[in-house]
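Let me give you the structure first, and then I'll get to my questions.
Excluded from the complex is one protein chain; the other protein chains are retained at their positions.
Labels for the chains are A and B, by order of writing; each one numbers its residues from 1.
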Amino acid sequence: MNPIFAILAGVTVGAAVAAMALRNLVHSVLCLTVSLVGLALLYLRLGAEFAGFVQILVYVGAVAILIMFAVLLTRGGEAPPGRIANAPWSGLAVAAAVFAMIAWAIARSPALRGMAKDPAQPPLSVKAIGDKLTGDLVLPLQVVALLLTAALVGGVVIAMSEKETE
Amino acid sequence: MIGIGIAKGLVQTARNLLGTYTDKDRLPTIEYPEERQALTEATRQFPFLVHDGDDPAKGLRCVACQICEKECPPKCIYIVKSRDKRVDYKGQMQFYPATFDIDYSVCMSCQICVEVCPFESIKMDTEFEFSTADRFRGLLFDKHRLAKSDAHYHRIHPTDAAESDAVMAAERAKAEAKAKADAEAKAKAAAAKLAPTPAASPEAQMEAPKPGSDTPTMPM
Partner (left out) sequence: MASLDQIFVALKDWLVAFVPVALQPLAGALLSIVAIMAVFPGIFALTTVVERKLLARFQNRPGPNRVGIPLTKIRLAGFGQFAADGIKSLTKEDIVPRNADRIVHFVAPFVLVAPAFLSLSVVPVGRNMAALDFRETGLLFFFAVGAATELSVFMAGWSSRNKYSLLGAMRGIAQMLSYELPLILSSLVVVMMAGTLSLATIAERQSGVQWGVVHSWHVFTPWGFAGFLIFLTAACAESNRTPFDLPEAESELVAGYFTEYSGFKFALFFLGEYLGMFAISGVAITLFLGGWNAPFTFLDWVPSWMWFFGKLVGFILFFIWLRATLPRLRVDQLMDLAWKFMLPMSLVNLVVAGVWHLAASWPHLLRWPLCVAILALPYWLLSRGFQTRFKTRTYRFAEESRPAPATAAAGP
């Protein structure tokens, strides 16, 4: 196994485990961020520049900060002493199910077979991604946009109603 | 429209920036150790002791009356009166300070000592650079360091010094007149009774402050 891949994978998995295990919620979020950065670096190792940088931009720059805000605005960062999860087995079952689904999807992916055929394939250009997004995948893109807009409007509505009751 | 105010502000500050290179009014800073502001005549920093003549040991005007020591609000003056007496400027026998210390680190430059002094002997100096590594000894000024000549006083505060001179001249004239009158009276009495009266000097000393307090020495 490639040593760089091993290091990156170790950091990613280790940070993910730490994010689960640490009691301090903010520490958990920071470890999750490390894990996300590790994932982005793995993408870069695979030559997927665009995916890697978008991963950092979206997950580190926005999602991690969003979780952080949520943690800070809801309650104290310290978890109560004692066991946090009452039913760890249900969590494990969900994790296993998610893993099985992703593994199945990856195993079925035509990209995997294509890569096996041609290892010296040039990295996907941003232009190709753009063409794909505004061509074949324009409907899913618009659906996602609609969803985000709905979320945005919902956020505004919540904020406005708070102001009225003041 | 947004942005016009910003542009105006930028022009204003740019004029200020460039003005500092051409216009002296826009850069009024005086860089102290190299450049100095000319002191005004009203400058007052710390008290010093005036002496007449060249020898500070002999010419000190102070008579160790200790009024300033008692009046000093932070109690920074320390005086020890001499055991013997010597002749003052009016020709009378007076005490003189055996020790006269002012702790400049305590002094607050209120110049109450100057105002209460009946002998025009303690005045305010314009010297202010007393920085020292020795906080205790370095700022405790004894009478040798405090004594400065009348000429120095004339140089730093000419108007006040002239007033002081006038007051002292009036005192001297009065003392001389009184001595003369006393001498005449004495002569008369001697002639009349042949009985000597004691010298009038204590009374003269008591009276001396009066004209001084009538005409204030310091223009306020």
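Please note the rule applied: a residue touches a chain if its C-beta (ideal position, glycine included) is under 8 Å from a C-beta of that chain, and two chains touch if they have at least 3 such contacts.
All of these numbers come straight from a predicted model, not from anything done at the bench.
S.K.: Write down which of B:A14, B:M108 or B:A183 is the residue touching the left-out chain.
M.R.: Looking across B:A14, B:M108 or B:A183, the contact with the absent chain belongs to B:A14.
S.K.: Tell me which stretches of chain B touch the chain missing from the display.
M.R.: So the residues of chain B touching the missing chain come out as 1-3, 6, 9-10, 12-14, 16-17, 20-21, 26-29, 31.
S.K.: In the complete complex, the non-displayed chain touches which residues of chain A?
M.R.: 26-27, 30, 33, 49-50, 53-54, 56-57, 60-62, 64-65, 68-69, 72, 123, 125-126
One rule holds for everything that comes next: only the chains that are shown with their structure count from here on.
S.K.: CA centre of chain A versus CA centre of chain B: separation in Å?
M.R.: Centres of chain A and chain B (C-alpha means) sit 83 Å apart.
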